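Report on the following structure.
Excluded from the complex is one protein chain; the other protein chains are retained at their positions.
Every chain is named by a letter (A, B and C) in the order it is written, and numbering of its residues begins at 1.
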Amino acid sequence: MASCTEPAKAPASFWWCGSKQGYSDSNIVNIGNGHRGLAHQLKPGYPSERSTDAHLRGTAAPFVKVNAVVRCVLLCAAALILSSCASDTHLSFLNPQGPVASIQRTHFLEMVALLAIFVALPIFVLLPWFAWRYRYGAKSSRYTPKWAFSRTLEVAAWSGPAVIVALLAVLVWRSTHALDPYKPLASEMPALRVQVIGYDWKWLFIYPDQGVASIGVLPLPAGQPVAMQLTSATVMQSLQIPALGSQIYAMGGMVTQLHLQADKPGRFMGENTMYNGDGFHQQRFTAVAMTPDAFNDWVKQIQAHGVPLDASTLKLISEPTTRAQLAAALGQSQASDGGIYFNHATSDVFSSVVRATMDGTVADLQTMGHAATSTAVHVVGNATPPSAEQKP
Amino acid sequence: MSRKAAKYPGLNLSSAHGKDHEAAESLMFGFWVFLMSDAILFGMVFATYVTSVHATAGGPGPFQLYDIKSIFVETFLLLASSFTFGMASLALKYKHSTPRLIGWLAATLILGVAFLCFELHDFSTMFAKGGVPSRSGFLSAFFDLVPLHGLHVAGGCIWLICLVGQIARYGLDTKAKLGIMRLALFWHFLDIVWIAIFSVVYLAGLT
Amino acid sequence: MNLPYVLAHPLGLLSLESLPFWQMLQDPSESNVINGIIAAGAASMVVIGAIVTFALITRYRKWGVLWSDWLTSPDHKKIGIMYVVLAFVMLARALIEALLMRTQQAFGLGGGFLSPDHFAQLFSTHGTIMIFFMAMPFLTGMINYVMPLQIGARDVAFPVLNSISLGLTVAGAALVMISLCIGTFSTGGWFGYPPYTEATFSPGVGPDYWIWSLTLASLGSTFTGINFAVTIYKHRAPGMTFMRMPLFTWTALCTSILMIFAMPPLTVATAQLALDRYLGFHYFTNALGGNMMHFANLFWLFGHPEVYILILPAFGIYSEVVSTFSGKVLFGYRTLVMATMAIAILSFTVWLHHFFTMGQSAHINAVFGIASMLIGIPTGVKIYDWMLTMFRGRIRFTVPMIYSIGFMLLFVLGGISGILLADPGIDYQVHNSVFLVAHFHNVAVPGVLFGMIAAYHFWFPKAFGFRLNERWGKISALCWIAGFMLAFFPLYALGLMGMPRRTVAYSEPAYVPLEMVALLGAALIILALTALIVQLWVSIRQRNANRVFAGDPWDGRSLEWSISAPPPEYNFAMIPQVTARDAFAVAKEGRSAYQRLDTYEDIEMPKNSAMGPVIAAIGFSLAFGLVWHIWWMVILSFLAAVATMIVRGFARDTTRIVSAQQVRKEHHCWIDAITSVTAISRADERAG
């Protein structure tokens, strides 16, 4: 078992560590009406910090021993399945890159260990044994056709699971409160505010305090908590960056919250997990944590050189397009890291999207012929394109 | 005093009736179960309404749309119809003459139809004030709940007419009796739903 | 819709573009051609299947028999068999779709061959069919066939309503099938969350197909639930107290109760969505006070109890199978009953665990998470009691028993992953990932499907009078078990690697090897299905060698084994007097089984009724009209439905008499047959 190393020691060889570069999602074929994503070569990452080491930062784990065993088993199995994936984008919370994911991993392993040992194991031992021992041919074993009740066994059958559930309940109560996505993370630093708007099929990240925004890449300062507000300009979506922590829905007219933090510079896969049409599988992004200095440089650079986030830009963003299609529509090539960056982004954008969605300003105009009830910016996307009407 | 005979409204098939009695037992119980399923349906629609009261989206709300006088009349009509149906049940159970039974049923029908007329009138005034279902989440929820009850009443009225037709055709046979007994349950049940509607929707809305 | 418009569009929205190959002909790009060919192939399978069935029935002049012996029959046994046939047909379709999805995902790195839209229809129809038109009909059919026999009844409480329920279910299934040929199905998944399914975002007819097929099915299930519950409450044989009911009947009761109370929220949710789509209401829209979270809430108020509707009868089946093939009384009967009821009631208190990530407070999440875990307690008790039933038994490894053992081992894993998902802290990570897909297949396949297939093997001899071939059965069972493990265990790992559900393609090479394994598993599952078909064919050919007219092929314990196989239409020559649990086992021991009667009585049975097929036709045309906005069709169908019910209200002469002589003749014929056969010893049985 000694050979089962912590992921920290050899992350590059484990299956959850992620993908090779070179498969930008725009390589994936056809969207909607046979639109093809524009082919883009993904160039080496920007900014270029990579994270190769990970570490376990857990809460005090009551089942450390058990935990270690299970972890070893998991890791060994994993190592067997895939022994080489030289990658730099973190895919999984099992290789956590921030405090939230880290607690989740510990909690997950604890729960798996508990359930494996106290629930699965007895059954996996006893059942095959009974089945063999009392098979029809085994004439020598006892046969008690009328034996139908035993108070001791009944009590045990109920109280065993009940005790386990009671224990789980305590763990669950605590962890649920600790991991509430709405709960701000404890830190000396004030949280970085990010407003997230879900569009078909990309996420728009607005940094209201910096006046910049991005699509496709979510740059973050490492070590500083991030406080996200989310909404959707179209259908229900769900934002998740597994290596950093929880997911939360984004819905039209509603504002949800999510708090995350990256411990150190690195690249993390981010996605929408709630199916929302043809471009769903392309609605991915990379969260990039960088040093505070690098982050500030990035902000300055975008403030100077980004695309202005004005009404006409927002209108283009609200079209049902993938990121690549949007870049083309903006007459831009994506930056070398696949992102599209904007400046002149105010927090009004977010609130006006929420309001416009709630008022149904656009939906009204387009589908029901009612008069517009608000003068908010018309940014809500209308419909998925008439899709290639195919059948299963 | 024994209350044994008061099992179901109008249930007049004692165990001496053998097969018919058995059929009545299943049928009445089955109908009760159906009503309870229907109650859940109404419950969910109520829940929709309660959680959407404030979703007026700038459109008209209860104070602009509801007319308490009209609701009071409707409540009274429905209560009266429950009473007349009760009388019909008694007429069935204690074997009063068939015309008398039909008379009570007719009275119930008239009250039911009157209720529906008032309700339709309510809806049309609401429409005139811009209270259309596509205006807001609140109005959608309103027009889910109240007309659903109205549709039930309308269905009850049609059922009642059919039963009278059956009596005219076959006399008061077991099947017609069982029909009336089930309709009685249905009718009283709808009155109970109405209590919830006038309390939760109208009175609470106008408070 | 104003009148001139309606008159100008007698076919509503229907047009040539609704045909599956139209797009391909208009725009023969590579992807359109591939998808068009697959779609047209599927459509032609439906059409050809229908034509061949038609032709065969006509060729062998079976229309009369089909109509009078099957379609219009109020006999619960025949209705049960028809439900199971429907379930198998739909299972085949949904499994082919599953294989197609697995193939697409196996080659989904950077693209694959299916268009996203096509893939979305696949998971939507697969999920919808598996839940509503495979699992539900299967268990409804099994309960229909077995439950009245187990409680010593002649039929269900409302035989014609039973036939109507079947009609509604078939109409819903037909709607899903026709969506292959005309138009497209929804792409919103089996739970069709708005606002994606609102007219703004899904303007086509897809969600309408979904809405109306679900509405038909759920109406049918509500009536079925009422019917079963009343049957069990009111039509038990004398002496069959609640605590003497076989466990399968108990689970049937609890499932019925769930159907009665869980279907209404679904009906409300789909009806409201329909109002949104058709009349511009604002229940779930983004705008004007609509609230899509309310749909999620309503749907899962139904959706969670639904999965227990599926699993409870399977639990009942395992109880019967384990006890029978262990040659023992069921251990802890009372506990098993209590556990069943506990699961049924708890299932109404956990629905929120399907949307932990929607944003409600941590208190609420924790409460519902813990409530979900509570269900683990009675479920565990059941598993322990089955194990204790096997303990000190004489276990025969027949096909149903193999499925049961496979179930117990695999279901524990699925249950554990359920517990993990019920932990909000973990669910924040794996919600909407293929980890969740692995969980619910891990409970749905070894739990529900294995149970149903076990039931099919277990009661087939009762229904048709001969056994199914054991060898092919075992081959199939092993393929199912191995195939399941290969197909779904990799998904746990993929889910932990961040792979979302419902993704047509992906860009992580790391997913590929596991996807390949899953594809292999899916292929094995198709083999398993093939083995089942071969088994049926072989068994029919060898039927004379495997006859079990005496009716008790497994040394059964409950009343359904105490009569001939197949049973007479009235089930029991005389309604049995029950004195104990496991009534038939007791009778066999007391040598009071297989008695001639002193006197025979006339038996009153319901007459055939065309209500079932008529309602099926009306329901289908109503729904089809609604989907395609063919308003004259809608109005006519609606009026026809009302008229049918009124006419039925006027029907009087609805029963017929089976004469005492006939009952006597049939009963004696069977008793004679029994006395002339010698019982097979268990050892011989295993050899054969």
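Operating definition for what follows: contacts are C-beta pairs under 8 Å (C-beta built on N, C-alpha and C of every residue); 3 or more make two chains touch, one makes a residue touch a chain.
In this section, contacts and distances are computed from a predicted model.
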item: Options "Cation:proton antiporter", "Cytochrome bo(3) ubiquinol oxidase subunit 4", "ABC transporter permease" or "Peptide/nickel transport system ATP-binding protein": UniProt name of the undisplayed chain; value: "Cytochrome bo(3) ubiquinol oxidase subunit 4"
item: Omitted chain - touching chains that are shown; value: A, B, C
item: Residue touching the undisplayed chain, where the options are A:89, A:106, A:214 or A:256; value: A:256
item: Residue in contact with the excluded chain [from B:23, B:36, B:110 or B:148]; value: B:36
item: Sites on chain B contacted by the missing partner chain, in the whole complex; value: 1-9, 12, 14, 16, 29, 32-33, 36, 39-40, 43-44, 46-47, 50-51, 68, 71-72, 75-76, 79-80, 82-83, 86-87, 90, 93-98, 172, 185, 188-189, 191-192, 195-196, 198-200, 203-204, 206-207
item: Residues belonging to chain C that touch the chain removed from view; value: 233, 261, 265, 291, 293-294, 297-298, 301, 348-349, 351-352, 358-361, 364
item: Positions on chain A contacted by the hidden chain, ascending; value: 182, 193, 208, 229, 251, 254-257, 347, 351, 354
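The definition used in the following text is that only the chains that are shown with their structure count from here on.
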item: Higher-contact pair (C-beta pairs counted), A-C versus B-C; value: A-C
item: CA centroid of chain A to CA centroid of chain B, Å; value: 50
item: Averaged-CA centre spacing for the pair chain C and chain A, given as whole angstrom; value: 34
item: Distance between the centres, which are taken as Cα means, of chain C and chain B, whole angstrom; value: 35
item: In chain C, residues with contacts to at least two other chains; value: 280, 282, 287-288
item: Multi-chain contact sites of chain A, meaning residues that touch two or more partners; value: 358-360, 368
item: Of all residues in chain B, those that touch chain C in their complex; value: 19, 22, 25-26, 29-30, 33-34, 36-38, 40-41, 43-45, 48, 51-52, 55-57, 59, 133-141, 143-144, 158, 162-163, 165-166, 169-170, 173, 175, 179
item: Contact set on chain C toward chain B in their complex; value: 157-158, 222, 225-227, 229-230, 233-235, 260-261, 263-265, 267-268, 272, 275-276, 279-283, 287-291, 294, 298, 301, 604, 642, 646, 649-650, 652
